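What you see is the complex with one protein chain gone and the rest in place.
Think of it as A and B in the order they're written, each chain with its own count starting at 1.
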Amino acid sequence: MQMGNRIRFGSFEAVTFISNLICTKLFLYYTRLTMEDAANAGWISAIVSGITVLIMLTVLLRMYRKFDGKDILDISEIAGGKFLRFITGTVITLSLFTLTVVVIRKFSEDMKIVSLPVSPLSYVMSFFIIGIALACFFGLEAIVRFHAIVIPVIVAGFVVILLGVTPQMDITNLMPFWGTGIKDILTKGFLRSSVYGEMAVLFLLPPFLGGQEKVRRVGYGAFFLSAFFMILGSLIYILANPYPTGLEPFLPIYNMTRVIAFGRFFQRIEALFVFIWAMAALLYLTSTFYFMVYTFAKTAGLKYIRPLVLPFIVIVFSAAFIPDSLMEVISIETYIITGGWLVAFVFTGLILAAASARKRVRKEKCSK
Amino acid sequence: MSFVRRLLKKFLFYEEPDKQEKFILKNNEAVSVKDSKSQHSIDNVLEQKKKEEEKGPDPDDAISDDYDTNLEYIKRVFSIPLNSDIVLREFDIMYGCKPVRAFIIFFDGMTDTEIINNYILKPLMVNSVMLLKDIDEDLEDYISKKLMPHCQVKIVKAYSKVIDEVNFGGCGLFVEGLSVSFSADVKGWDHRGIERPNNEIVIRGPQEAFNEVLRANNAQIRKRIKDADLIVEDVLVGKISKTPCSIMYIRDVVNESLVAEVRRRLKGIKVDYMLDSGVLEQLIEDSTIYPSPQVISTERPDYVCELLVNGRVAIIVSGSPNVLVVPTTAFDLMHSAEDIYIRYPYVNLLRFIRYTAAFLALLLPGLYLAITCYHHEMIPTDLLLAIEASREKVPFPSLVEILLMEVSFELIREAGVRVPGPIGPTLGIIGALILGQAAVAANIVSPILIIIVALTGIGSFAIPNYSLAYSIRILRFIFIFLGSMAGFLGITLGLFVFGVWSTSLKSFGVPFMSPLGPRTSGKFRNVIYKAPEWKQENRPDYLNPKRGKKQAHYSMLWKTDDRKKKK
Partner (left out) sequence: MKHRQKITRAAVILLSLVVAVSVSGCYDQREIDDLAYPLAVGLDIGEANILRMSLQLAAPLAIGGGGGGESGGGGGGAATETTSIITVDTPSIYSGLDLINNIISKEINLSHAKVIIISRALAEKGIMEYIQAIQRGREFRPNMFILVSEDPPDEYLANLTPILESNPSKYYELLLGKDYASFFEDIRMSDFHFASEVDFREPTAILTGINKKERVDQLAQSGNKELAGKMEGVYQPADIPVVSELKNVVMGMAVFKNGQMVGTLNGAESKCFQMVTGKYEHSYWTFPDEYDPSKMVVMDIMQRTSPKIKAVIKDGKVFIDLVLDLEGDFTSIQSSSDFEDYPDQMENRASEMIKNEIAAMLKKTTDEFNSDICGFGRYVKGRFMTLDEWKKFNWPERYSDTEFNIQVKLKIRRTGLIIRSMGHPG
């Protein structure tokens, strides 16, 4: 597979691609997270997160305007030469690596809890690993185009879950209105903008998208789509599960699905939703894994990606077993969701700012 | 030992991929024939062909003007008298008052001897005597313009051309003193007429199918598309078989690079013989191991016309009643020829049934295994206890049961195809029923399994494309194994890998899962759901045709009020 110049994909595919990266968290922990932060005002906290991300995204895209068609590695090269490019590449690779490892461990544990309790963890994880490896062999084009086909189906399934909980919804669950207090809502909401951290992958996409107008459209499109679902998801979760009990379940959406029962026949259908979760997980893991390998190859100046897939898969597989128990994984996750915004937005912003400063200086020098 | 070394090398080292780029379909601008410039590949081909014809033959291959040399050469090439069905007839032609020696050569059984007698031999032998006055033309013009009242006579300068023509049912005429030869197309072998289609039966619509004769097939299409822009380009494939294939396309609709690619692939086949479109399909398709076909193969001329009008290219192979149409997408394989003839509500119902059938045929046994082995809470309690009661006496685990029944069903299906006469299909149905019933009574399988297997089989019959049904039959087994290994997780993995594989596939430059995979312009209204015929305004965007619109926005003018116009 050659690097980047022949592969193109359209804005719809890119929007679904990035939205999936962000919204898969809904299936894992996001709705419980908002409830932990601000009790029954969690949905307001989600709105605050969204607004924070919107502001940061606008700033980043504004700064990006001058760098048509360049991805973040090239920009960092403009900003600080090969050294900064190396640093950026390493930071991105490591963060994607952490995300992949944590999510693959989390999802395998989830599958074990939901449907395969007795199987060993390696058995369950090997399904994800095989899926990732095979999908990476088919190339980025295939992965991103497949997103465009499957994400609408996943969205439809999610909407069915949300509609199915309607009998359990009670508007009084939203009271008291401000939950734990406005200060809590604002600070936690601001910190939790880390869940939108995968938006930074947007800046790896420009060589494939072509044109900074398209990058802007994709960025805003993905943001609005994912923000809509994140806010809607937390709102409905809070409506259907009153405040203290909503904090208990390990898999909040799974719990919501378990109570869906219409009549005698339509009960216990949560296994159907294993389809959409497993599919969303496979898509997420393939995307982060591919971009990790891609960034690594680009930073190191390697031309081909395929031979790197197998070694990296082995590394990810072994790293996923480092945490001893699920609780350790959750504590690692807490760091990610509290500090992720620094890496995703602030770091990218600094690089863009440095590069545009450099460019201005160079322009002035040239004009002299 | 070397096998192991090769295996290790494969695992530890990386082979660079081919430098050459895969074919992608470039965009075309709309150009009509009248303004065409010579950059277009069709015009390039025209010029190329003209040049080829103007070029003289190889000196070694040129026909000599010595009668005996020609005779010896022809006798040697055709192994006369070893070849028993070849006929060499020597005779004289009167040129003015002088007799000139000539001979014709043709294959008995391949030619229509009536035509040879009446329109070649008779005028040459008899009419030449009648016209005994002075002749001012030279012999070549005299024979070709006055003495051969046959519609298809070619003047050739090389032996190879005459030999090819004779091999395909023509007859060659050599005349003493001329360094050219005349070849006439007098094909007349026995062949099947135009019959009903065997495999693509429709209730509503024409009942004509292709047959094995190339020109008859070309005519079937040309009589439906009466446009001068319909091009029939002949290509010969195969060194020994020299099978003529024709590429058909509508010149001002189809994408230029697509035609160029088809031509390139056909010309680039180096085989000895190529006998049928099935062989050709395997030689030009993009991926061999992908289960589903990547070209459409049909035996209905009306369907081919519909596809050509949308901007595709048809490849007809002489001797094969199946015509290939490229490129195709996954969703086209679920369309049938009847879809445009039936009304809007029925066609969508049929589409829905087809997709349900495909889903059942592919996933039902896998899902059954996944639910009964892993996800017991999904089954309603009544059904669960009934299944348990019936499974008490069965000695095999579910997976073995299902495999047993599926394999027997496939056996019955194959056997039913080979049994002759009317017993064939009956054997299939009765065999399945009796076998199933007996198996249940003997407590080898549980009754619900018979329903599952029967539904799966019926589902695979409802899929319109024959090859696609085959591929689904293969994939079903993979899903059975995946379902029994990890329940719904396994099935999701299978769907994911298969989905990404399908999306990475290209059929003649068109991504296989267009227009959903890469989201092309969404105006083509016949992908999964079909809009009514009066709404089919656009050609499929993923084919990049020259003219995107094929219908006016208001195609039913009779609906607008005439009175308004009169005012």
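One rule holds in what follows: contacts are C-beta pairs under 8 Å (C-beta built on N, C-alpha and C of every residue); 3 or more make two chains touch, one makes a residue touch a chain.
Bear in mind that the values here come from a model prediction, so they are computed numbers and not experimental data.
Engineer: Among the chains you can see, which ones touch the chain that has been omitted?
Structural biologist: Hidden chain, whole complex, touched shown chains: A, B.
Engineer: Determine which one of B:Ile80, B:Ile387, B:Leu455 or B:Ile528 touches the chain that has been left out.
Structural biologist: Counting the whole complex, the residue in contact with the absent chain is B:Ile387.
Engineer: Out of B:Ile412, B:Ala486 or B:Val500, point to the residue that touches the absent chain in the complete complex.
Structural biologist: Considering all chains, including the one not shown, the answer is B:Ala486.
Engineer: Please pick, from A:Gly164, A:Gly179 or A:Gly197, the residue that touches the omitted chain in the full complex.
Structural biologist: Within the whole complex, the residue contacting the unshown chain is A:Gly179.
Engineer: Take the complete complex as the reference. Which residues in subunit B touch the chain that isn't displayed?
Structural biologist: 6-7, 10, 288-289, 372-374, 376-377, 381-382, 384-394, 397-400, 437, 440-441, 443, 446-447, 481, 484-487
Engineer: Mind pulling the subunit A residues that touch the left-out chain?
Structural biologist: 39-40, 113-120, 123, 170, 172-173, 175-181, 241-245, 248, 255, 258-259, 261, 264, 267-268
FYI, only the chains that are shown with their structure count from here on.
Engineer: Considering only the defined contacts, which subunit A positions touch subunit B in the complex?
Structural biologist: 1-2, 6, 9-10, 12-13, 111, 115-116, 119, 123-124, 127-128, 130-131, 134-135, 138-139, 141-143, 145-146, 148-150, 264-265, 267-269, 271-272, 274-275, 278-279, 282-283, 286, 304, 306-307
Engineer: Which residues, counting only subunit B, touch subunit A once they are in their complex?
Structural biologist: Against subunit A, the touching part of subunit B is residues 14, 16-17, 21, 371, 374-375, 377-378, 380, 486-493, 495-497, 499-501, 503-504, 511, 513, 516-519.
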